[in-house]
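I have a structure here, written as C-alpha cells, and I will follow up with some questions on it.
Apart from one protein chain that is not included, each protein chain of the complex appears where it belongs.
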Amino acid sequence: MENKKLEISDLIVKQFGPRTLPSPLLTHEHLGVKESFFVKPGECIRMDIRSNPGEDAELCLEVAGPEKEIFFDPENTKAAILTCGGLCPGLNDVIRGIVYFLDDWYSVNDVIGIRYGYNGLSSNPFSPPVQLTKEYVSDIHMSGGTILGSSRGNPPVSLMVDNLLNMGIDMLFCVGGDGTLRGAHEIAKEIIKRNLNISVIGIPKTIDNDVPFVYRSFGFRTAVAMARDALECAHIEAKGAFNGVGIVKIMGREAGFLTARSVCASGDVDYCLIPEMEFPLHGKGGLLEHLRRHLKKHGHHALIAVAEGAGRHLIGDTGEKDASGNVRFNDIGKFLKDEISKAFDSWNEVVNVKYIDPSYLVRSIPANSEDNIYCADLARYAIDAAMSGKTDMMIGYWHGTFVNIPFGAIGSKKRMTGDCKLWMAVLSSTEQPIDWW
Amino acid sequence: MENKKLEISDLIVKQFGPRTLPSPLLTHEHLGVKESFFVKPGECIRMDIRSNPGEDAELCLEVAGPEKEIFFDPENTKAAILTCGGLCPGLNDVIRGIVYFLDDWYSVNDVIGIRYGYNGLSSNPFSPPVQLTKEYVSDIHMSGGTILGSSRGNPPVSLMVDNLLNMGIDMLFCVGGDGTLRGAHEIAKEIIKRNLNISVIGIPKTIDNDVPFVYRSFGFRTAVAMARDALECAHIEAKGAFNGVGIVKIMGREAGFLTARSVCASGDVDYCLIPEMEFPLHGKGGLLEHLRRHLKKHGHHALIAVAEGAGRHLIGDTGEKDASGNVRFNDIGKFLKDEISKAFDSWNEVVNVKYIDPSYLVRSIPANSEDNIYCADLARYAIDAAMSGKTDMMIGYWHGTFVNIPFGAIGSKKRMTGDCKLWMAVLSSTEQPIDWW
Amino acid sequence: MENKKLEISDLIVKQFGPRTLPSPLLTHEHLGVKESFFVKPGECIRMDIRSNPGEDAELCLEVAGPEKEIFFDPENTKAAILTCGGLCPGLNDVIRGIVYFLDDWYSVNDVIGIRYGYNGLSSNPFSPPVQLTKEYVSDIHMSGGTILGSSRGNPPVSLMVDNLLNMGIDMLFCVGGDGTLRGAHEIAKEIIKRNLNISVIGIPKTIDNDVPFVYRSFGFRTAVAMARDALECAHIEAKGAFNGVGIVKIMGREAGFLTARSVCASGDVDYCLIPEMEFPLHGKGGLLEHLRRHLKKHGHHALIAVAEGAGRHLIGDTGEKDASGNVRFNDIGKFLKDEISKAFDSWNEVVNVKYIDPSYLVRSIPANSEDNIYCADLARYAIDAAMSGKTDMMIGYWHGTFVNIPFGAIGSKKRMTGDCKLWMAVLSSTEQPIDWW
Partner (left out) sequence: MENKKLEISDLIVKQFGPRTLPSPLLTHEHLGVKESFFVKPGECIRMDIRSNPGEDAELCLEVAGPEKEIFFDPENTKAAILTCGGLCPGLNDVIRGIVYFLDDWYSVNDVIGIRYGYNGLSSNPFSPPVQLTKEYVSDIHMSGGTILGSSRGNPPVSLMVDNLLNMGIDMLFCVGGDGTLRGAHEIAKEIIKRNLNISVIGIPKTIDNDVPFVYRSFGFRTAVAMARDALECAHIEAKGAFNGVGIVKIMGREAGFLTARSVCASGDVDYCLIPEMEFPLHGKGGLLEHLRRHLKKHGHHALIAVAEGAGRHLIGDTGEKDASGNVRFNDIGKFLKDEISKAFDSWNEVVNVKYIDPSYLVRSIPANSEDNIYCADLARYAIDAAMSGKTDMMIGYWHGTFVNIPFGAIGSKKRMTGDCKLWMAVLSSTEQPIDWW
C-alpha cells in the first residue's frame, strides 16, 4: 500500500446492498435501543480538525457504529475470525468481543475461529476451525496470546476465497498487521470481482502502532506498561554498578512509537534511539562520547532505550527474511553493548553494560483494562460494519472517534518525525542532544 | 459555574502582555528546537469535528503548546504549585512534571510547593511551603498521593492573593477538581482586578472524569484498572457461594463514568447502577426481581457495580456536608446488601451478598504508565501557557489534542446520557434491562 | 477440639490395612522413581527441635509422603473433594493439584467435586457434584476463589456418610478451617465406627494462620501481600492530609498473625492492634493520646493496622452468629474512626481519618507463586496419605517438613503471645508502646 494523495472518493466505504432488514438492536425487546444511538448514513468527521485546515480540508472519515438497516439476515449468517502475525495484548479480547456481540446484539450464533491465521484458509491447514460460543470464549480475555493461534504468510487469494465459500462464511474478521490487512484487501477485491456477498473487515493489530488512521492500536498501551517495567529494571541495574549502563531493546522495526512512549512513561531514560533517527555513534557528537560525559556528570549510570530497528545505518541487516517477508535485523542491543564496552576499554575506564531484551514478555501478557475496553469497542464496531454489509475496510480510530477506513486508503505505515509532539516529549525527558535528528 | 450557551468570545484565553522575550526553547543550545514545533498564535481546533456540525460549528479551542515569544523572564520567575481535594493517581506526576519542565525547558528554578491546598495560602497554614527541586521530586511519581498534601475548602480570595504577592509568586498552578478550579477562577479575577501579573493555571483533577472539555482526566485510567480488579474479586466471591451476589461500590458522586468504564473493562458485571439513572428496586421490573430471575438462569451468581452517588432516589442523603461543601451520601452499597437479603428472606430463598467498598484503594495507588505520560503532558502544557503569560484558564483535552480553556467557559459538570456510546457499551456487556433508563 | 497435653499415642495416624499393593510410583514406567524417594514407615521428625528440648521431647510427627505399599487399588478408587468456609487464595490450586496428581502419580481418574462444601453431602444439595478431569481443572489456578463453591455449616454426620457410600467414594479430601476439620473428624470417626474403608483427609485452610501444626497456612502469604498493598494505600492517604490517620482493617477474628505479618511487610505502620492484645484507648497511656503525640512528632500522619477481632474489650460483639456459628463482631475500624474524630474534636484539633476495609479483596485473589507451590505440595501429600489408607488426619507443616497430623491431636487454635518473635518484629517496626501487652 503506497502513500498517495487521498481523494474524497478514496474514503468511501464499499457496501453490499440494498439493506432492507431492520437492525435487531431496534426490534429486540431486550435491547430496544433509542434511535439516537444509531449512526446516520453519511455521518462523518473531518480528517483535519484544525480551524484553519490544510489541503485535506475536504476529507472526511465515516463514523463507525450500528445502522438502522442491515444487510445480513442474522438467522442465516455465519461469521469467521482469524488472527495473524506476532502476538499482541488484546487478541483474545477482540475474539471474545466479536463472539459476544454477534450473539447479544445481532443474535448471530454461528461463529467459527480459523486456526493459525491465513494458513487456516489454505488447502492443507495445520488445524480445522473451531466453533466459537460465548461459553467457549468467556474467560479468554484473562490470558495473553490468541486462542486461535497465529501464523505468518498467505496462501493464494483465490484459494482462500474458495474455502470461504466452501465453509459458507458470510463475514470474515481479519485481525492483523500491515501484511494481514493487505491480504484482507486482496480477499475483499477477489470477492467483489466474483460478485459474492462476503464481508471482509479488518481489525488493525500492530504493537508498533504504525497503522495509518489508527491513533493508538490495541495492545499498545499494555505493551508500553510492560516496556516501562523493563526500563525500570534496567535503571536499577545501571544504578547498581559503577558506570552502569542499562540497555533495553524494545519492539519497533521501522517505527519508534512504542520505544518513545515507553521512554515518556519511564521518565528515567537518558537516550532514546529509534529507527527514524540516524544517530551518530563515534566522534565528538556521537553516542559514545556523549555517554562518557554523561556518566561523569550524572552519578555514573545511564539508561538507553533502543528500538529493534534502530541503528540500521550502523549495522545493516542480516539479509535473511522471515515467513512474512520481513527482513531479519542484526541485534542492535548486542551491538551497542559491545561498542560501548570497546570504547570504554580504549579509554581505560570502567563500564558495566547490562543488556535486557524483554522481547516476547512485552507482547504476550494479557491486555490491561484500557485495552480490554478498546478491544471490546473495536469488536463491536467491526460487527456493526459487517452486519451493515460494509466490506474491504478496517476499523480506525481518529480524533477519539471510531471510523470505517477503506483498505485502499491506508497507504504506507506511520513514522515519527523530529517535530512531532511525542518526540518533543521524549526530548524533554531524556538527556539526548536534539541535533541527532 | 453554570451551563450557558457558549459564545466565540468565551473561549478566548486571557493573556498578559506584551510578550517580548524569545522562548528559551528556541535559544538554548541544548534545546534549540525547530520552529515547526511552536504553536502559532491563534492556532485552534474545532469544538465540533463532525463534517456536518451543529450549532457550535463556529466554536474553536486554542491549541496548547509553547509559543516563540514568552511573557515571563525565566531568571526572575517564581512558580508555585498546590493540590486540592481528594487524592487521585498522578498528582505527584504532575508536580514532578512542573518542576522538571520549568527547569529543563525554561530554566526556571524557583518553584515552591504550597502545602495542603488552598489552606497553604491562608493566614494560618498547617505547614509552610517547601522549595521544590528536581532532586527533591525525582522519584515521587513512583508513589501515589501528593507530596504536598491536600485539603478541602478555600480561605478568602483576597487574602490568598495577598499571600501570593507576599511570597513573590509569578505563576500559580492549581491542581484540583470543580471547587478548586472555581477557586482558581476567583483568584485569577481578583489578580486581574488588581492589575497584577500573576498567572493562574488550572490542571483539572477528577477521578469522576466529569470536567467539561476534558475527555479523560488524569488518574482516571489508573482508577479504572483498580476498580476492575475489585470487580474481579467480587465476581470470584459471588461464584464461591450459592446464589452469591457481589456488590462493589465505586467512586462517582454525580457521574457514572468511572463505574461505567470499569464495568466495560471487567466484562463480568451484570448490573451497572449510576447516579444518572434512577433504576427501580421493587416490583416486577425492579432490580430485586430481576436479580432473582437472573440467579436462577445464570449459574446462581451475580455481580453489581454501583456508583457511590447512585440510588439517591431510593435512600436520599444524610443531610450533612463535608469541608468542600459536598453533601454526604448514605451508603448505597450497604442499602442494596440489606434490601437484597431482606427480599430473598421474604421469598425463603438462600442468598449470599458480599459487599466490597474499595474506596481509597482506587485513588491512592501510583499512576499507571498511561497516566504517567498524560500527567507529564499536562504539566508541560500548563507551563507553556503560564510562561506565555496566559491566565484564568485550565488545560483541557479534546479530540486527542491538548487545549487552553478559559475558566469562565467551563460550565456545569459532565453527565452520562442514556444514548451515549459508553452507556451502549455498558448495556452490551451487562444483563440489565435498557428500560431502567 | 480442646487443648490437652499431647501423648505420644495422640500423634499416631490411623490407617486402613493391610497394605499389599505396590505404589504405581514404583512400577509405572514413566515414573519409576528411586527407592530413596519413598517415606519409610515410621519416619518422623521431632516436634521440639531444640537441642535442649522441653517436656515434649518425646513427641514426634509422622513425615508425609508416598509409601511403597498402598492400600487403595487405583483402578477402583473414586475420590471426592470439597471446599468449605470463607474464600482463601489457593483453593483452586489445591483442587487442581489433587486431580492432577491422582491421575499422574496413581492413575486414579475418577474424581468428583462436591459442590458448596458439606452442603453437597446433605439430602438436598444446592447442586450435584461435578466430574473433575485434568482438562476441566487445567487453568483454574489462574483464578481466585473455588470452582466448587463453598458454604458454611454441616448436615448430620451420619447422613453425610450415607451419601459418601451412595456415591461410592473411597477417599474424601476436605479443604477448610477449624469447623471443617472438626466436621471431617466426625465423619472419619463415623466411618471407622461403621467399619468402612473411606479415607478422610483434611487440608487445613485458614487465612488467619491459626491452625496448630501448620506453620504457614496456604493463601496466607498471598493475603499478606495484598494486605500490605492496602496498608500502603492507607499510608498514602494519611500523608495526603494534615493530621491524616489511615486505618486498615485486616482479617483475623481471634488471631493477629495476618495483621502482624502484614505490618512487618509494610514497614510503615505505626500501630498494630490484634485480638490477643487488649490495648488501652483512653487516658494518658491510651491509643488516642499516644496518637495525638505521635502526629505532632512524626510529620502529622499515622497508620493503624487493626485486626477485625481486635478491641472486643472495648466494643463487645453484636450478639448475632453466622451460619458457621461464628459470632458477628462490631466494626472495630468504624469504632476507631469515630473515637479518634471525637477525641480530636474535643481537643479542638484537626484530624482526617481514612478508613479502609479491604475485606474480600484480600482473600479472593489468585494465589501467588509461593502459594502455587505450597498448595501443589499439600495436594500431593494429601493424596499420598489417602492412597496409603491413612485417615482421620490432616496435612501439617512443621519445621519446614510436611507431616501427617491426626485430627484428634489438633487442639485449640494458635494465638500470638507477647514474647513471640513475630510480635517482637512488629514492635521493632511500629511506634507502639510495649506496655500495651
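Labels for the chains are A, B and C, by order of writing; each one numbers its residues from 1.
Following the convention adopted for this analysis, contacts are C-beta pairs under 8 Å (C-beta built on N, C-alpha and C of every residue); 3 or more make two chains touch, one makes a residue touch a chain.
This is a predicted model, so every value here is computed, not measured.
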Among C:Val13, C:Cys60 or C:Val214, which residue is in contact with the omitted chain in the full complex? C:Cys60
Which of C:Phe16, C:Phe101 or C:Phe213 sits in contact with the chain that's absent? C:Phe101
Going by the contact rule already stated, which one of C:Phe126, C:Tyr215 or C:Phe335 would touch the omitted chain in the full complex? C:Tyr215
Considering the complete complex, of A:Lys354, A:Arg380, A:His399 or A:Lys413, the missing chain is touched by A:Lys354
Omitted-chain contact residue, chosen from A:Arg221, A:His300 or A:Lys337: A:His300
Which positions on chain A touch the chain that was left off? 87, 116, 119, 126-127, 143-147, 149-151, 229-230, 232-234, 236-237, 239-242, 244, 300, 350, 354, 356-361, 364-365
Contact with the hidden chain only, please: which chain C residues? 30-34, 36-37, 43-46, 49-52, 60, 65, 96, 100-101, 104-105, 141, 215, 221, 224-225, 228, 261-262, 264-267, 368-370, 372-373, 376-377, 380, 399-401, 418-419, 421, 424-425, 427-429, 433-435
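The definition used in the following text is that only the chains that are shown with their structure count from here on.
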How far is the middle of chain B from the middle of chain C, if each middle is the mean of its Cα atoms, in Å? 41
At what distance in angstrom does the C-alpha mean of chain C lie from that of chain A? 45
Just how far, in Å, is the C-alpha centre of chain B from the one of chain A? 29
Give me the residue numbers in chain A that touch at least two other chains, ranges are fine. none
